[in-house]
Each structure stands twice: as C-alpha cells, then as structure tokens.
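Report on one structure; see the data block that follows.
The complex appears here without one of its protein chains, the remainder shown in place.
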Amino acid sequence: MRTSRLEAFSDGVLAIIITIMVLELHVPEEPSFAALGASATGFLTYALSFVYVGIYWNNHHHMFQVVEQITGSVLWANLHLLFWLSLLPFSTAWMDESGFAQVPTVTYGVNLLLAALAYYTLQLAIFNGGSGDRLRAALGRDLKGKLSPLMYISGILLSFVAPWLAVAVFVFAALVWLVPDRRVERFLASEGTAA
Amino acid sequence: MRTSRLEAFSDGVLAIIITIMVLELHVPEEPSFAALGASATGFLTYALSFVYVGIYWNNHHHMFQVVEQITGSVLWANLHLLFWLSLLPFSTAWMDESGFAQVPTVTYGVNLLLAALAYYTLQLAIFNGGSGDRLRAALGRDLKGKLSPLMYISGILLSFVAPWLAVAVFVFAALVWLVPDRRVERFLASEGTAA
Amino acid sequence: MRTSRLEAFSDGVLAIIITIMVLELHVPEEPSFAALGASATGFLTYALSFVYVGIYWNNHHHMFQVVEQITGSVLWANLHLLFWLSLLPFSTAWMDESGFAQVPTVTYGVNLLLAALAYYTLQLAIFNGGSGDRLRAALGRDLKGKLSPLMYISGILLSFVAPWLAVAVFVFAALVWLVPDRRVERFLASEGTAA
Partner (left out) sequence: MRTSRLEAFSDGVLAIIITIMVLELHVPEEPSFAALGASATGFLTYALSFVYVGIYWNNHHHMFQVVEQITGSVLWANLHLLFWLSLLPFSTAWMDESGFAQVPTVTYGVNLLLAALAYYTLQLAIFNGGSGDRLRAALGRDLKGKLSPLMYISGILLSFVAPWLAVAVFVFAALVWLVPDRRVERFLASEGTAA
C-alpha cells in the first residue's frame, strides 16, 4: 500500500483538530480591551496546542517522506496517534477554563505524553513494515523523540507542585521542537548526493 | 471516472466525522479527578465510535485499492454510506448522555447496522461497475462483512434485555475488525507474484 | 492553472458543509422513541440538505472531469458557489427549528436558488476559460440545469400558499437529480471511442 491516502486522511484530521480548537475560544461578553485581556489565557493555550499539532503535522510530514510502503499495522498506529491528538481540544479547553488548575493541567500533560508515545509506536510500526531502514537512518539517535516523553512526565509531576511550572515545561518542550529539525532534509540530500 | 476524488472527498468527510465527535465531550465543571471520572463513559463511547469510523476508513481504503473505475451509482452508494456514518456523532452523544438507556442504545445499534448495510450496498455497486472481479477475488468469502450485520442485530435485540450487553457486543464487533485483515494486501501481493 | 487544487479545496469545503449540519441535530432530551420521533423533521431536513450537497459535489466532480485549465475567474466563481452552499446549514436549521414556517422555508428556497445560479455562473466562467467546448458538448441541452432554478422559484412562491408544498417541490427537485446523469460519462466514453 502506498502512503498517499494515509497522508491525506491524517492531514484532514490534523487540519480539523487545529481549527476546531478555535471554537472553544469564547467571544468576550463586553467590547473592551479588559474583556479581551481576560481571554488572554485562552488565546495562549490555543496557541500552545496549535503549535503542538503543527509540530506533529511537521514531523509526520517529514517521516512519511522516507516511507514508501505501509502495512495494516501502520494504518492503525497512525489512527491511534490521531486519537490522542483529537483529544487536545478537550484537554486544552479544560486546562484553560479551570484557570490552570492542578488536575486539568495534569490531564493536558498526560494527553501530550500519550500522543508522544503513540508517535513512537507509529515509528516502531514503520520500522517493522519494510521502510524501516531509511527512516532509522534519517532519524539518527532521535534524541528529541526520546527526550519529549521525559519532559512531559516531569511536567506532569511538577503540576502537583505548581501547575504554572508544568505549563512552562510544556512551552519549553514545544520550543525545542520549533527549532528547525534538518535530519530528514539532510538525509534526503545525502541520498541525492550518494546516488 | 477515476477514484481519486471520491477517495479524497470520503477522506474529508470521515476525517470530520471522527474529529467533531470530540466536540460532544463536555469539559468537566470542576477541576477534579472525580469530575473527569464522571466523563469516563463519554470518553469510552467516543473511543468506540472513533474506532468504528477508523475501521470504515481502513476498509474503504483497502477496497478502493483494487477499484480502478467507478460509475455514478458508486458515487451515490458511497454518499449513502457517508450519510449513515455522519449520524454517528449524534447517536454516540445520545447513548452517552442518556447513560446507556435502552432506546438510545438501540438507536446506536441501528446506526451501526445501517452503515454496515450501506457498505455492503457500496460493494455491490462496485461489483456491477466494472472492477467487480478484482474486488470479489480480494474479498474472498467476506466472512467478517457478513457476520457484522448479524452482530449488530443481536446487539439491538440485547438492548431490550440490558443495554450493557448490547454495548459489549458492539465493542466485540469492533475488536473483530481491529484484528488486521490482510486479504487485500495478500491479494495485491499475489497479483504482483503472478505478474 | 490546473484544476487539482481547486477540486481539493472544494472537496474540503463540501465535506465540512455536509458534516457540520449534523451538529444542528440536537440530542433528544429524553431516552424514548417518542423523543426520537420529535427529532424526525430535523433528521429529514438534514437528509434533504445532505442530498443537495451530495448532488452539487457529484455535478462538480463530473464537470471538472472535462475541464483541464482554469482561470482566476473560475476560482472566484467556484468560491461564490461554495459561499451559498456554506449557508445551507444555517437555512436548514432555521427551517427545521421553526417547524417549516413560511419565512424560513422561503429562505431555504432562496438559498437553493442562489446556489443553482452560482453553479450556472461557474459553468459560464468555464465556458469563457478555454475548456468551454468540451464542457458544452458534454452538457448538451442541460435541461436539468435550466429546470432547477424554475423549480426553486415555484417552491419559493408555493411557500406563501403552504410551506409543505414548497418542501415537496424541493424534495422532488432533489429526486430529479438523483436519477443518474450519464451525460459526462457518455461524453468521455464517446471521446474514447472517437480517439
């Protein structure tokens, strides 16, 4: 099976997740800057989750550049990833509406953690599915991929100290991924050179 | 007519169905694990319907791998399938919000049944549309396809005894489909070997 | 400019329109067949608008099979069509929630009429855009395309007598389009024969 339809379906789901989160941004009651300012945390949590979905789309896009053939297990591992990502609008809205209370912040961190583990599972499914060698070569030591779950776990634990610390960790983890990751590009270029 | 745009449109509709169901998951009122626990059935019914839409996408994807030409009847049979699937967010939300009451659980089962029959009708439309032989060969005896409606009917009937029994049947029917189905993959591989 | 991205974007918008209408179907308050029956008109208007969006997608799909090149005017004529179709969830919900009152039924008919005129304008833009001859040949006398606006107008007028008569006309007009339309398929086949 080729990857084009898996990519198209994932693009669709990710595009919807990233966009319907805006429906949780409630229009301020009063037409004042003060009322807009009161929506500021909603705006910032929206931006944070937007960036996370963007990171996943970006990494997904890069990953499938080096994958040529997929199996049924890859399809399900991919749906499993989309499942956890599809819950982000829920956990984002709860964290924001509760004013960054402890339990919703823990929930948000658990959501990020489960999505990261699902992404890792998807990589494993691809490794076992025929295109493994190219992806393994392109990913290298995959330091960021291994570090992320640790960051989410430390964020979850810090929620019990102070939720704002956890949010700081989640923001930091997003920034780490925002730094352009040239592994796949470099790998494709090196293949071009070698050929 | 080629199948690419039918696939793209179906991907779009299925991606939206699978994602907007999360909008029915209401953010808990209180920021506590107890409040989150009270949302547990909502989460589980969401997961169940997510898996069902995933199964349909998966099967749809496999089916159209062996279909090359489509007719107008296939287009409408496909829209008919999408229609019943598009009602899943409605019947899922009702079943959950009613706390798995009898009538909503029956309705959910009828929804699954009608989607399954629509899928069957779509297969028939393809059989009559030119690519029938390859699909028929790929599907084989299609035991799962024939068993599913029977499972949904027994679930519907069991709702009148106890709705939880029906839900157990719907979960079981989903698990049967989750077991990787290698028919199409094997068929395509055998064609490759034969060629 | 090629048509692929215009088709993809239109598929996306139509897929969303057809699917978010289900969000207007409110979950019944009580878990009974009586409560479900009270939602019956909502279900039927949903089905009617689903069929209409399906018809537009179908015709759009067929039309762009014979279009190879598009201009900027075609892009805007297409967006214009999508605009009127995007209002269908609004006018459908109003007609249903008002219990088929006169003004909402008129509004629904006007919405159908404006979408039909926008579709006609899109055809004209294509005629002027280079691929006109093939499309003109494929459409033939385009009796259905010319009859539809007349049916919508008569529906709008009948709303002032009795809204249910108007709804009957809108259902009839949809059924006329549901009858498979083989013009484009036959045209493509005849081209194949001629070549």
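Remarks
Chains here go by letter, A, B and C, matching the order in which they are written, and residues are numbered from 1 within each.
To be clear about the criterion, a contact is a pair of C-beta atoms (placed from the backbone, for glycine too) under 8 Å apart; a residue touches a chain by one contact, two chains touch by 3 or more.
Remember, it's a predicted structure, so these values are computed and weren't measured experimentally.
When the full complex is taken into account, the listed residue touching the unshown chain is A:L178, out of A:A38, A:L124 or A:L178.
Looking at C:A8, C:I153 or C:V176, the residue that reaches the missing chain in the full complex is C:A8.
Where subunit C meets the missing chain, the touching residues are 1, 5-6, 8-9, 12-13, 15-17, 20, 23, 71-73, 75-76, 79, 82-83, 86-87, 89-90, 93-94, 97-98, 101-104, 107. For subunit A, the residues in touch with the chain missing from this view are 7-8, 11-12, 14-16, 18-20, 22-23, 25, 27-28, 31-33, 35-36, 47, 50, 54, 57-58, 61, 65, 178, 180-182, 185, 188.
The criterion applied here is as follows: only the chains that are shown with their structure count from here on.
Two copies of one sequence, subunit B and subunit C, touch each other mainly through non-matching residues, since under half of the numbers at the interface are common to both. Centroid analysis (C-alpha atoms only) places A farthest from subunit C. Overlaying subunit A on subunit B by C-alpha atoms takes a rotation of 90 degrees, rounded in steps of 5. Subunit A and subunit C have centres, each the mean of its CA atoms, that are 37 Å apart.
Mean C-alpha positions place subunit B and subunit C at a centre distance of 26 Å.
Under the contact definition stated at the top, the residues of subunit C that touch 2 or more other chains are 12.
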